[in-house]
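Take this structure, written in structure tokens, and hold onto it; I'll ask about it next.
Note that one protein chain of the assembly has been removed; the remaining protein chains are unaltered in position.
Here the chain labels run A and B in written order, and each chain numbers its own residues starting at 1.
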Amino acid sequence: MDDHTNARQLNRRTFLKTAGAVAGTAALGLPTLLRAQAPTVKIGVITPVTGPLAEVGQLQRLGAQMAVEAINAAGGIKSMGGAKLDLILADTETKHDVARTEMERVINAGAQLVMGGFHSGSVSAMAPVAQQRRVPYIIDISAADAPTHSVAQAVREGKQKVQYVYRIFPSSSIFGKLAVKYMTEIFRETKTSPKRVVVTYTNDAFGKPQAASFVEAAKAANPGWEIVEVIPYPEDAKDLSTEVSRMKALKPDVISPVTRPATAILLLQELAKQRVDLMGIISPGAPGLYEPRQREILRENIEYVMDSTIWHNVKSPRAQKIEEEHIKRTGGKNLGAEAGYGYEAILVMADVLERSKSADPDAIVDAIKKTNFTGGIMMSTGPIRFNEFGDNPNAATAMIQILKNKPIVVWPKDAAQAQVVFPRPKV
Amino acid sequence: MKWAWLVVVALLLALPAVLSSYAISVFILIFFYAFLGQTWNIVGGYAGQLSLGHAAFVGIGAYTAAILARDAGLTPWAGMFVGGALAALLGAVIGYLGFRFGLRGFYFALLTVAFAEIARIVTANVETTGGALGLYITFTGDPRGFQFASNRPHYYIALAFMLLATGVTAWIERHRFGVYLAAIREDEGASEVLGVNSFKYKMLAIVVSAFITGMGGTFYAFYYLSLQPNTVFGIPLSVEIVIRAIVGGAGTLLGPILGSFLLTPLAELSRAYFSRGGWTGVHLIAYGALLIGVVLFLPQGLYPYFRRLLAWRSRS
Partner (left out) sequence: MDLTLVGQGLLNGILFGGVYSLMAVGLSLIFGVMRVVNFAHGDMMVWGMYVALVLAERAGIDPYLSFVICAALIFLLGALVQRTLVQQIVEAPHAMQILLMLGVALVLENVALVIFGPDPQRVQSPLTMATLWFGPFFVDMARLATFGVAILLTALLYLFLFRTMLGKMIRAAADNNYGALVIGTDVNRVYVVAFGIGAACVGAAGALVSAFLPFQPASGLSASITSFNIVIIGGMGSLIGAFFGGLIVSIAESMGAVFLSPSLKEIVSFSLLILILLFRPAGLFGRRMT
């Protein structure tokens, strides 16, 4: 009886999917009528490929594309008859009104799952559409808690029936807690006792909450060191000499910056120029402190800098293979969080689809809630799963340090590739 | 011509029945930006005072309603008017400073930019507004909170806003107020000599424009559900507003509407087309080239051609 029903259902679903695929591709004008014969699951990938966050958005997209190629090559979604994953690409232009419209366009073109965002404004604009159109949306990168938390709250208060928005990226508080933990452990390991930490951050939608969660976590943990001052600077700053003069006057042992790539260049240069005497620079989680172009530009000024940031699990053979491919396809860029999480989001979706056996939104949400995925490639303290907010409580960071101009994982010990160097040697 | 308007409006009201949600969202953008262009038109087109900081009014309306909803539980349907009032207040300040001190043309424009930028920086550094992180509005889909379960109601509201702004502009055009503004725009010195109190009418124009724009800001806040100082006070938004009005024909009733109906779908199509191929940035090059083309070949905007088209059609 069950087999009979399943066979019928499979035929109907296949037919609908095929029809949907044909309609969708016809709408996009792609000559993929050949592909429309096999079942496909359409996934929308909406990232900022132009605008100020273009570097990130392009890598996110690449990660997703690489993952889809790998999964399709391995036979697609086996529980759905080998259904292949098909990506619908979109660009938020780093603007959230565009993000919202792209979400609509992608869903209109047949996307059954969506991933992407990055900029919290874009994510917030896209989440309600996911809820309204009942399309599961997995946020691969966004440190803002508001999108998932607000949907969870609405569901709790009965204003929404089902939560369709989930996030695999670590929340701000995870960043803060782990940064404090790693720093304290590293100080213990190297038998040092820095006392004064100065925090400085880019005053934008990422820097502010990131810095805030670090400060909060430090207060809660009450370690042997304290944050003596917090100095924000404008995100489009062209000159940080006064800010660094201020930092220098505070006589810090450690500076903890939350930067963006452009300001990271300014900051690290300035710290070196003003000969600020430090035991080390340890970021609680920021871009701009490990990318190849940044390392190329900053050279010796980026040596020994540490960043407690999202990273792939270097000990995982799968992650290593992906990194090799990534380096090839980007002309030398190491696997970073952008492509890493893009890749991982597709892996999670594939796992979800294998278990939901269908592209029906509620079946997918059911499968998402039961997720206990150990095949991830990013740092974590356990399998990927989703809590009552739709967040992944096991997402984690790693402390990387630039040694001999390469980003090396130095903490936690079991994920480390080399010994941590602290304090940094005097010039 | 009145019946032509009614036919068009009836058509627009009926459209959602046959449109996909994506197309509806594009129309929402068209209506909303036409609305913004139209409110700008009152100051920039009719009164001839180039404002490049209109985003400030959007931002104030948006943040005010959002903060009042969050902290005082005030429904945005009412918060809209408070936002509009505060925006009007800022408009009055800018107008007073600009007009009292005799700032014209590019200088007035720069004044508006300065205010918008200050508003942006202040908003990015103050706790109540969420600072640089911005404000997030919980998605509930509750109509009392100015949210809905689908985007159709937003379509109708955006359409209503566009019609409201157009109605106000039409009223201005047909009454003395509009005549005075035109005189001021063409030759302020001469109109003063003829007894027109240019200061009073320019002030009126900017205050009215600011008020309505502020109300639109509330729509923005509760449609996108997140506000960031850079987006909502930023120069790019001010520019988008101005572009539609100018491309369509500043100082004409249909100008902003025509401009939005042309530019918004064009931007959509070119992004959809180019994004697919993964050619990042090409669609913006196309958009820039389009702007250049419009200025070079359609300096009065689209409106004169539209009029000629209508005249030709009605003659034959």
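Definition applied: contacts are C-beta pairs under 8 Å (C-beta built on N, C-alpha and C of every residue); 3 or more make two chains touch, one makes a residue touch a chain.
The structure presented is a predicted model; accordingly, all values stated were derived computationally and were not measured.
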Contacts of the hidden chain among displayed chains: A, B
Which residue of B:Ile30, B:Ala47, B:Ile60 or B:Leu111 touches the chain not shown here: B:Leu111
Hidden partner chain, touching residue among A:Arg134, A:Arg246 or A:Arg424: A:Arg246
Option touching the unshown chain, where B:Leu97, B:Leu269 or B:Leu309 are the choices: B:Leu97
Among B:Val8, B:Ala160, B:Val295 or B:Leu310, the residue in touch with the chain that has been omitted: B:Val295
Option from B:Ala158, B:Val207 or B:Ile243 whose C-beta touches the chain left out: B:Ile243
Residue of A:Thr50, A:Ser172, A:Asn313 or A:Ser356 in touch with the missing chain, whole complex considered: A:Thr50
Missing-chain contacts mapped onto chain B: 44, 50, 52, 97, 101-103, 105-107, 109-111, 113-115, 117-118, 121-122, 124-125, 235-236, 239, 242-243, 246-247, 250, 279-282, 284-285, 287-292, 294-296, 299
For chain A, residues in touch with the removed chain: 50-55, 58, 203, 231-234, 236-239, 241-243, 245-246, 249, 261-263, 265-266, 269, 272-275, 288, 291, 293-294, 297, 301
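Keep in mind that, in the parts below, only the chains that are shown with their structure count from here on.
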Chain A and chain B, separation of their C-alpha mean positions in angstrom: 35
Residues of chain B that touch chain A when the two form their complex: 20-26, 29, 121, 124-125, 131-134, 136-142, 147, 149-151, 223-226, 228, 230-231, 236, 268, 271-272, 275-276, 278, 280-281, 283-284
Residues of chain A that touch chain B when the two form their complex: 28, 30, 49-50, 54, 58, 61, 89-91, 93, 95-98, 100-102, 104-105, 107-109, 120-121, 124-125, 127-129, 131-133, 144, 146-147, 150-151, 153-154, 157, 159-160, 203-205, 207-209, 234-235
